[in-house]
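Note that one protein chain is taken out, while the other chains of the complex remain in position.
Let's look at chain A:
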């Protein structure tokens, strides 16, 4: 486990800012204590200082997970968000998409969101903007990327893809053994 280098921090922040914009500041500078990002096995964990100090007692090869896993760095040093980060993305999300109850299951099985399943969408959403997907009962289901802007969404036919799937809470069951 080690702190992130400057390049790594930048890569991660750039990815996070696609979903929560300048709200990253609220993750870095928290009034309720000191929180930090740490890298372990190419994965980025977000934890409080207290948890970090406790975790130092565990040897590196035995440590599976600590705090909340935000995502991982690929071999090409790009950052990829994991579904475990949803708890921190959802409250600060700038652009949201609500899916109809009928399309919920399809999304949770790892499919893209179609126009027919689109319940609501934040105004001014641009194309390829990172969005957080909610059920109509405001339960965060996952996140993805807007395939069409809000304007275009009104015009397209119902079977076209509106939100590209990136991660959903179904992964907690599907990828149970790889998620940390």
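The rule is simple: a residue touches a chain if its C-beta (ideal position, glycine included) is under 8 Å from a C-beta of that chain, and two chains touch if they have at least 3 such contacts; residues count from 1.
Please note the rule applied: contacts and distances are computed from a predicted model.
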{"item": "Name under which UniProt lists the unshown chain, selected from \"V-type proton ATPase proteolipid subunit\", \"M-phase phosphoprotein 6\", \"Small ribosomal subunit protein mS29\" or \"Ribosome biogenesis regulatory protein\"", "value": "\"Ribosome biogenesis regulatory protein\""}
{"item": "Contact with the hidden chain (one of A:74, A:105 or A:127)", "value": "A:127"}
{"item": "Contacts of chain A with the absent chain, listed as residue ranges", "value": "1-3, 5-6, 9-10, 13-14, 17, 22, 24-25, 28-29, 34, 36, 38, 49, 52-53, 56, 116, 124, 126-127, 149-151, 157-160"}
